[in-house]
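Shown here: the complex without one of its protein chains, the others still in place.
Coming up: chain A.
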Amino acid sequence: MLVCLCNCTDDVSLLMVLLDTNPFFWSTSKSTSLSFSNFLSHVLAFLNSVLLLNQFNQVVVIATGFNTCDYVYDSSSSPTNQRAETLLRKFEEFVVKDEQLSKEDTVDGIGNSLLSGSLSMALCCILKSNSNDIQRVFRSGSLHPQPRILCLHGSPDGPGQYVAVMNAIFSAQRSMVPIDSCVLGVQHSAFLQQASYITGGVYLKPQQLDGLFQYLSTVFGTDLHSRRFLQLPKPVGVDFRASCFCHKNTIDMGYICSVCLSIFCKHHKKCSTCGSVFGQAQTNAPSTSNQKRKTPDT
């Protein structure tokens, strides 16, 4: 049982790291700038430094696979020596499992990894550790480590996961867990951009991928308490304007399905997303402009 004796624990972090292990992404990335082995060495060094920053820091690594995701490493339950070895062994097991679950021989494009799944797992882990920690707080009088999620993601967004990912983002927002994101792929990620924006985390797309460790330790290494005093990269802002489902045009004013919140630029008889049948829009409501104008009276 770990009992914290010092009271100044505002800089203790619980860091959930989500590693993208989409094999198709990494096989294309190999030729460009960052191979998976290089990536792992950067990340391992980063995890070590986080654990060295504070002896009560906790790191949990979740692998975001193509077919599944799983916990790969938890610093609180692993022996302090041979961290890298444990992590890599579990990683190999995970890759094997992920491969076994795959059904198709080839994939169109580079596919998407299961971001929604790993985000949900991270949140579960945080909430579970929080509930454990509440007991610990009462016993030792110290605060529980402040949780945050770091997404190291390379695969493009999976549109099919939209609802699940957004749900995860909003529950993270509710439980005050910031989601930091570091995008390794060629494209920006709309998911992670929104996730970081909504939860107040940092979104970063490094230009120099061979200096990944430097980015990680400079931007994502700091705990939440210290962040208040630091000037971290700020988001440029997210354009929340929606585009209609029917023509993908950006619109300022439109129709919304009251059942599933789909957006349309003109009135439809039936919602194309959820199949709800709409009533007649009230276009010919009596307008006040027809009424005779009156000058203001006393």
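Everything that follows uses one rule, which is that a residue touches a chain if its C-beta (ideal position, glycine included) is under 8 Å from a C-beta of that chain, and two chains touch if they have at least 3 such contacts; residues count from 1.
We take it that contacts and distances are computed from a predicted model.
Hidden from the displayed complex is a chain whose UniProt protein name, among "Ubiquitin-related modifier 1", "Structure-specific endonuclease subunit SLX4", "Protein FAM114A2" or "BSD domain-containing protein", is "BSD domain-containing protein".
Touching the missing chain, out of A:102, A:130 or A:171, is residue A:102.
Chain A meets the missing chain through residues 21, 23-24, 26-28, 30, 35-38, 40-42, 44-45, 84-85, 88, 91-92, 95-96, 98-99, 102, 104-107, 109-111, 156-157, 159-163, 166, 186-188, 190, 193-194, 200, 205-208, 210-215, 218-219, 231-245, 248, 250, 259-260, 262-263, 272-275, 293, 295-298.
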